[in-house]
Each structure stands twice: as C-alpha cells, then as structure tokens.
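Pasting a structure below so you can have a look.
One protein chain omitted, others in place.
Take a look at chain A:
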C-alpha cells in the first residue's frame, strides 16, 4: 500500500481552455467536459531531481551562448518557485525561451522582418536551489506582431516551462514586464481573469539590479500545492 497526497485543484486564476478572443483556441479546445479523476501514484509522481539525466546541464546565461554579447538591454530575472502554501520547491527545472531584443524568434516559421541576432538564441534552463531560488541572465525581449486580429501585437514576454514535483504540477507560462501598454489589449494575457493576470507581471527590483551591468526583475512561480492530509490509496471511488 502506498500513500497518495493529492495536489490542490486549479484556483480561480487559471484561464479557460476556450477563449475566443485568442482565435487559435476555437478549434483546439475540448468541447466535452473534463473528467475529474482522483489522484493516483501516476499524477503525484514526476521526474523530480532527474532533470540533468534527462536534458543535460543548466544554461543560465542566455547572453553567453555565442561569440559576442547579444544586442539589447541586459536583464537578470530571479525569484523562487513555491507551492501554494509558500513552501519552496527545490531542485526543479525551469526551461526558458524568448524572442530577441527586436522581438524576433530564431524559429524558421517566424517571418516577421525584424532583425535576427547571430549572438542570441533565446533558450535556457535553470534549476532551483534548496530554497527554491533561481536566477537567469538574458536580454529584454521585444514586442512582436501576430496574426490574431488587425494590428495585434504580443507584449514583451518570456516563456517558462516547469515540471515541478509531479505530473499534476506541470506548468507552462509567460512572464510580462511592468508598464507595457500591450498587456491590456493582449488576448493571451487577458485569458487570465483579473486580478490574477497581474501574477504574470514581473516587478523591477533595485536590489536584484547589478550595478553597471544589468537591470533586475523579480518573478516568483507558484505551483499547485499538496493538501495537508495524506489520502490513503484504499479509499473507495
């Protein structure tokens, strides 16, 4: 027999799967209701602590992957990965990808004519320490246009992907920058109901800022937390 400690369910800050203002959701979101299942060992386990055996080493400096530094404003993003009870999530991997300072991705399907930067890929990976802390160095990405509607522009953002401790804690998200007027009119950010959308906006922090080197921003990531009492596997269903 084994103990299964279930994870909390979604809170009110999660977006719906169908959000018609973001047009691609219309044909790609399920129409049938989700089937609720009780957590089993499958949902509460995950490849925690194995990230280096899966993917390889950390890549925490996105400005040091090529011959010369990339164009753009150098920034540091740092924070903690926590669960909903504010306990740190140690040794968990965060994967990072983003556009360059001009708002262009190195991806071949990105056909916007903003310049590529041979010194910037925009992909990295960090792992949290024992207190759940992480830190990476990059350049501030630019905004970019997209085809969702007339004159649609994505606010500057960095994509983040977290495995967390279990299958149930898997999270992919995006962080945004303060005082960006495009957030208010972006259907992807606004799929998250207010005020929870603001959880995705980093805070400028002078103490994270490195003198004569890089601006600093804080961004904590909160994964679904475990409920207080373990549930024995032999509950009926």
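Keep in mind that, in the parts below, a contact is a pair of C-beta atoms (placed from the backbone, for glycine too) under 8 Å apart; a residue touches a chain by one contact, two chains touch by 3 or more; residues count from 1.
Quick note on the criterion: contacts and distances are computed from a predicted model.
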Key: Hidden subunit of the complex - UniProt protein name among "Cytochrome c oxidase subunit I", "Sulfur carrier protein", "Protocatechuate 3,4-dioxygenase subunit alpha" or "ABC transporter permease"   = "Protocatechuate 3,4-dioxygenase subunit alpha"
Task = Since one chain isn't shown, list which residues of chain A touch it in the complete complex.
result = 1-3, 7, 9-17, 19, 22-32, 34-50, 52-57, 59, 65-66, 79, 84, 86, 95-97, 99, 105-110, 118, 121-125, 159, 161, 163, 165-168, 170-175, 178, 184, 188-189, 191-192, 194-203, 218-224, 233-237
